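Read the structure below first, then the notes.
Part of the complex only, each chain left as placed.
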Amino acid sequence: VQDLDTSANLSSSPVIAAFKVFQQELDTKHDKHERLVKISRDITIESKRTIFLLHRVTSVPDVESILKESDVKLDVVRQKIAQIAEELRGEDIYQFHRAFTAGIQEYVEAVSFQHYIRHRTLISLEEINASLVFPKTETVDSKESTGDTPAAPAEAAPALTFQVIPSDYLLGVADLTGELMRMCIGSVGNGDIDTPFQLSQFLRQVHDGFSYIGNTGPYEVSKKLHTLRQSLAKVEDACYALRVRGSEIPKHMLADVFASRDAMMDADEGVA
Amino acid sequence: MSVTEMFADIQGFLSADQDIREDIRKVVQLLEQSAREVLTVLQSVHQPTGFKEIPTKCAKAREMFCTVRTHMAELRTKFPAEQYYRFQEHWRFVLQRLAFLAAFVGYLESETLVTREQVAKIIGIEVVREEGFHLGVEDYLAGVLIMASELSRLAVNSVTAGDYGRPLRISNFINELDSGFRLLNLKNDPLRKRYDGLKYDVKKIEEVVYDLSIRGLSKEPEAAVDK
């Protein structure tokens, strides 16, 4: 039995008025969430492409040019992160965290990979966050910062910042280990026998770090530990193989061997 | 900073996080205890004898909300105010229960929908996120929906207790609520699921009203309740 009067009254009802406000509040939130998801997807894609680009360093003579190119790509990503920061201005970042965590993790993976290649160290959360300070209002349009890391957080205007949270940092670093493993195998294939040993040292440190954290971290980290352990095993196996085969040449012969080998490969110089 | 130091740093952060959560859990347990006690007081309205005592029971419940507010005040001290959503999962359940209880007390007292502001005040928290520990829209609405289901039960039991006027008033109230909810675009989340239940509450109350009407039982002097 439809009561028309009641319906008619509804428009003036305080309850309805309140719900109209709720409707707006909820829609605004959903819309923001959706925009963040889309930016996050863009970040993921561009970060992944940066990682592919960086893998070329093991097969290409001019490492520096690839690093430069990756700087440009990562700057684009950082502009996207600035968009996230813009959306989150004045918000509780944990409220929308689920919308952009995937993209941020992928960015951590890409930027820490670049950092490792450049400095052979693990980038810290502070360093990552330091490069996510954006000068006010120029966020989207300015694209001139192709330097190492955005130098100064602008002068007067209060800067827009984005803070990667520790668990996203951890998850990004966990994925980094997979890329480092790929880099290690690739190095062996390209005849570079130093990088694998360096990488195994480094990966062992990261592995020990994660096992020190153990199951006290977020659940997603524990899930990645198995893959991390496998990556480490692959790297350790590669170093083992290099050592074993290296054992077959008497040390005084080494120089000869490489000399003759380079000759054989019609190359003038080798990076032993 | 070495890798080891970096992980030690992070481990520090994680430990601190766990400690905060542990602290929160303890206060939340007290809140749950209080919520169950308020509920027990209010449950008596479903008893045949409970109807006359509604004002007393409401007064008693109001009093008990003091304890709730004390615990809430303590809860706020356990974590930085701007990280509400980081720890939200811990108190979401009890917060919705408390919103329900506050709305229910309010309804029993005045037969109107208690606003989000009023509910927040009864519980002792804010409405606006920027001001700290607040009552989010979703949590408020979830509480209101729990109340709707309690009201459908109340409609049934008030007939048993011989109060034939109340179901019709509940019916009008719930219908208005339902119209309100129809304005919302809900995601496929727990709130949506709860809202789907509202239809059954509306239906149940409609059936009670129907049962009364075909028996001519709803014609008692009700002018006073017309709201």
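Order as written gives the chain letters A and B; numbering starts at 1 within each chain.
In this text, contacts are C-beta pairs under 8 Å (C-beta built on N, C-alpha and C of every residue); 3 or more make two chains touch, one makes a residue touch a chain.
The model shown is predicted, which means the values in this text are computed figures rather than measured ones.
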Counts per chain label over the entire file, given a single displayed copy of each: A x2, B x6
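Assume only the chains that are shown with their structure count from here on.
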Geometric centre distance via CA averages, chain B-chain A, whole Å: 42
List of chain A residues in touch with chain B within their complex: 3, 6-7, 10, 13-16, 18-20, 22-23, 25-27, 30, 90, 92, 94-95, 97, 121-122, 124-125, 166, 169-170, 202, 205-206, 208-210, 212-213, 216-217
Chain A-touching residues of chain B, taken from the complex the two chains share: 1-4, 6-11, 13-15, 18, 82-86, 88, 113, 115-116, 129-130, 137-138, 141, 172, 175-177, 179-181, 183-187
